[in-house]
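What follows is an incomplete set of chains from the complex, kept in their original frame.
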C-alpha cells in the first residue's frame, strides 16, 4: 500500500470518498434489459441490491412491506420508536416540528423510554404477515438481551449495528458480546457493522456473519467524523472490505456480502459503491425522500439520540415521489435522486456489465 | 500508468479536468497573424476547429448557416424539435418560460412527439441550400431507422452520439447497431461518441469513423455524473483519445480526429483542450449565449428529455453578443466568454505554435 | 521523506492538517470505562490531557481554578490583562463591545499599559490558594525580566510562548534568552513553543523543557499564516514533534511531552491530534464557548495586540454551556463542541486503545 508521511513520527495512506471517483466505461456497452441486478444472501433473494438504513425516519412496519415488495430489504430499528411506543404516531408528529436547537435534547428524551420486548415480537410478525423478508437491527450492547425475543419472533435476518463494531470487544467491566459464539449459537443470519478497514472487515467475516456493513460516519446525517474524528473515506472502506471478502473466500470458500452503508445520494453514488466492490447498498436519506416513509420530511439515525454524546443531526429532506419512483422510476427530475436502480442498471449497461459481480471489475478513476 | 490504490480490493488512476490544468508557454512566441487555426475532416475544410453541440438550444437551420459562414461546423439534432415539429417556434417559446420544477417533465412530453422523416430531409436541404457543410446527429438506437432518410438528403457528415457509445454493443433483445458494418455500407463520413478512455476511443476509431467525440458527462448542463456516476475527467478523456489516435495512425496510417465534447466555457478552456490533444472542440453553452441561436437564453441537451432517466438540466444563459462576437470577437468583456477563437489564436501565439498539431505538443501543468 | 518539486530551484514535502485526516478503527474495540485519559508532567498529574490556551479570553484566576478542578491545566497569560490591570473587568466589558474595524487598534492600546510585577504574584497565589496546579505564560522576550517574580510566587509550571520559539535565538542587539541556561538555573518546569518541525522540536527538547508546544499559526483566531506565511500544517507539526520526542528519548531516556497547540474545534480534532502523537492538547476557542470564562463571547490571543504587526483576530464565539459540559459533557448537541473529552474517550475505545500512548499508534488515513 503506498505510504504517505504525515510527519517524522507518523505514516499513513490516502483514502478516497465516492465523490472523489468516477466510473470509466470501456469499449463494450450492453442492453440495459440484459442487466441482472438481483442480490441473494443466505437463501433470501431480492430483485435489487437494496438494504434500507435502520432508521426510524425510513422504516415503519408498513414502509418495510412496501420496500420488500419493490425488491429491497428493509431493516427495522428494534431499539427505535416502534419498540418503545405502542403508537409512535404522536412522537413522529413532534419530531416533524422540532427546530434545530432543541432537536438533539428532545430526541435524547424520546429515545430514553424503555424498549418493550412484546413490541419487538409484534412489529416483526406484522411485517412477516405481508410475506416479505423480515429484518431488524440491534446494537452490540443490546444483542444478548433481546436475542431471544428476536429469534422467537422468527426474524429472517438480524443486523447488529454500531458506529464501529469489532470482532473483538474488550471490557473489564462486564461480559461483552462475543460475536462468533453468538452467531454459532443462534441460527439467525447476521449482518454486522460498521467497519472501515481491511482487517476489521476480515475479522468480522470470520465470526460467521453473512454480511458486513462497510462505512463509518458516512451518512449524510451522521456527525461521527466531527465528534469522534473516525472513519475512512467510503470508497476506501468499501474496497478494503471487498479485499477482505476475497481473502476470506480463498481461506474458507464462503462469500460474505459487503454492504456499502450510508452517504449515497444518487444513482451515481450507488453505481460507484458497487464498482468499488459492494454487493448491495444500505440507503437512508434517499429513501426518506419518499412519500410513504414515516419520517415526515425529516431524516435521523439512532446515534442522534445518544444520551451522552449524540452523533447525528435531524436533517430536512425534500419530498421526491413515491417509494416506487425513488427506487425504480420513472424519474421526472434530472438530479439523480429518482429511479436510483434504473440508473444503476443504465450505468452497468454503459459499462457492459451483466451482473453486480462484473460491475466490481469496472474501472474507476480519481477525479480530484 | 501510475497506480492509485483505492483500497485493498481496487486500483485506479488519477484523472484530470481542464480546470486542473494550465498551459505553460515556453521560450518562443509567435505573431498571432502567423497562427493557422484551420481544421479539415474527410475533405471538408473549416476556418476554425469549431463543431457545435447537437443541441436544439443552439442549432436551428438558420444558426447552422451562420455558424458555417463563421468558419465552424453546426450539428443539427435530427431527433430534436426541428424534426418533430413543422414549426418549433411555439415550443421554443414555451421552453423559454419553463421554471425549474416542471422543466424536466415538460421536456419529456415535448420530445415524445414522433419524429417525421420528411422534416429530416427538409431541414438538411435548407442548410445545404445556403452553401455550408451540413451535419446532423442521430442516437445509436435510431441510426439504422433514419439512415436512409439522412443519406437521401445528402447530409455531408453524420454524428452518431449517445452518453456513451461503444464499438461493441451487446444485446440479447434485438439486433444492435454494428458501427463498423454501418460505416462500410453507407458512404457518409461519421463522427461518433462520447467515449472516455483509451480503449473505447481506439475501438471507435477502428470502426472507420472520421472523428471521435472525447468526453462523457462533461457538459455544463449535463447531470450524467450525478445520475450515473460515469465519466473520466475531460483532460484525461481527451489525452486518452489522442493516445488512441497515435496508435491507430501507426497501425493504419489513418488520422482520426479527436473532438473534445462539452464543458468548455472560455477561450482558455478551448486552448487547454487542444493542448491535451483535441483537433477541434464541440461547444454548446458558450454558443447558447449568442443572439442568433434559437434557445432563448436557455441551454439544454437531448438527454434532458430522456423518458425514464433524464440526465440534463435546463440552464439559464446570459446573452453575450452576436455569434460573430462570441466566436471571433472583438471582445468587450474580459472574462473569456467572447472572441473564443481569437483567444485560441493568442494562446497558440504565446506558446509559439503555428498550427493545431504543434499546439498538441505544448506543455501543460497541473495546478491543483 | 518523500520529495515534492515546487520548481527547478526548490524542493519541498507535503504537510497535512488535522482536517485532512480521519482515524481508522481496526479489529478491536474496548469498553470506554476502561480507557485511561490521565496525563502527568514533571510530577504533576491531571485527569485529562487538557491544557488551556494562555488567552485572556479563557483564563481568569477563577476559570483557572474551575479548569483545574475539572482535570485540566489552565495557563494564565502573565503579560495579559490580569497583570496590567488591578481590575480588568471594565477592559473585558469594553472588548465585548468592540466592532470589527477598531478592534485591533484598541487592543494595541489596552495591552500597552505596563505590566505590574506585584499583580503577577497576586494572581498566581490566588489560583494556588484553591489547591490546583498553577501555570502561567511569558514571552521569550520577557522571560528574564519576570522570571524572579514568577519563581518567588511559586508558580508550578511556566509556559514560554511566542509565535515561533527556537532553542537558538541570535541577536547582535542585545543578550537574548538562552533557554538551556535559564532552565538549568531556575528550578521551575518549562513548557515551550510554538514550533513546527522535527529539528526545531528536537532542539527545544534538548534545552531541558518538560513539554513542547507543537503548532505555529494553527489557532482559529490566529492570522500568522496570512501575515507571515509561516506554519506547517498541524498534523505534520505534531507528528514531527512526536518523532523528535522518540529520538530525544533514545538519546537521553527523557520523555518530553508534546502538546498540540491550537486549531482544534471538536472532540474529533482532539482525537486526531493524539493519534498523530500529541500527549495533550492546548485549547483556546473551544473553552471560550463556556459560560464561566471571562471573554464575554469573544476570543483573542496575545498576538492580536502586537504593537507593529498584529497577528490575530477578535472573533465571536457562541455560548455552548458550562466548562463542565464543554469538557466532560453530557452533550446536548451533536456537532462535537461539547463533551470534548468524553468524545476522546469514545474514540479511543472504538480504536481499542486503553491509554494515550496506545492511541499514538492508531492508524490515520488522509481523506483529501
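General remarks:
As written, the chains take the letters A, B and C, and residue 1 is the first residue of each chain.
Keep in mind that, in the parts below, a residue touches a chain if its C-beta (ideal position, glycine included) is under 8 Å from a C-beta of that chain, and two chains touch if they have at least 3 such contacts.
What you are looking at is a predicted structure, and each value in this text was computed from that prediction instead of being measured.
Depicted are 3 of the identical subunits; the complete assembly encoded in this structure file consists of 4 such copies.
Here, only the chains that are shown with their structure count from here on.
Measuring from the average of all protein CA coordinates, the nearest chain centre is that of A. Between the two copies, subunit A and subunit B, the C-alpha superposition involves a rotation of 90 degrees in steps of 5.
When chain centres are set by their Cα atoms, the one at the greatest distance from subunit C is B. Centre to centre, using the average C-alpha position, subunit A and subunit B are separated by 40 Å. Residue positions of subunit A with contacts to 2 or more other chains are 13-15, 236.
Residues 4-10, 12-15, 17, 104-105, 108, 163-174, 176, 195-197, 199-200, 202-203, 216-217, 223, 225-233, 236, 304, 307-313 of subunit A are the ones that touch subunit C when the two sit in their complex.
Against subunit B, in their complex, subunit A makes its touches with residues 1-2, 13-16, 21-31, 33-34, 198, 235-246, 266-272, 275-277, 329-336, 339, 342-343, 346-347, 350-352, 363-367.
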